[in-house]
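Note that this complex is displayed minus one protein chain, with the remaining chains in position.
Now for chain A:
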Amino acid sequence: MTTNDKRHLDRRDFNRLSAAALGGMLGGAALGCGETKTDVAASGEQPAGEDTKADWHLCRGLNECKGKGKGGDNECAGAGACATLEPHACGGKNECKGQGGCHNKVGTNECKGEGGCAIPLMEGAWDGAREKFEAHMKEEGKEVKPAPEPKA
């Protein structure tokens, strides 16, 4: 048998691999979920579902929202409809405090009396990202090439 190279499988190899695969499947099925924490096992990280750092309003992704969805449970997985954001109706109410947007302060409500205050559009987001990248590279002492022309 050759080692460390690509090759065409002979019958013996094939049977051996096939049997090994079936044995693996049987072992995995017997263990079931929870015994192979490969999501995080490689790094010894805390399982994703037990992370408590994030506190997302939207019940998305990694189970941070367990118990925080509408109805207080996590049954929204797979349903795609588990927003817990307050329905927004500012008229005559006060829930919208801090949820407006003004100039570059999305999420603030400082535009009262300023007129013409709108969520700002930013055409040069990629330029800003490059500047941030360059600053990051500079911090790490790495050289950055000049920016290329934008794609046509």
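Operating definition for what follows: a contact is a pair of C-beta atoms (placed from the backbone, for glycine too) under 8 Å apart; a residue touches a chain by one contact, two chains touch by 3 or more; residues count from 1.
Quick note on the criterion: contacts and distances are computed from a predicted model.
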item: From "ABC transporter permease", "Putative DNA-binding domain-containing protein", "DNA-directed RNA polymerase sigma-70 factor" or "Succinate dehydrogenase", the hidden chain's UniProt protein name; value: "Putative DNA-binding domain-containing protein"
item: Missing-chain contacts mapped onto chain A; value: 2-9, 13-14, 16-33, 35-36, 38-40, 42-43, 45-49, 51, 53-54, 56-58, 60-63, 66, 74-75, 77-81, 83, 85, 88, 90, 96, 99-102, 104, 106-107, 111, 115-126, 128-130, 132-133, 136, 140, 145, 147-151
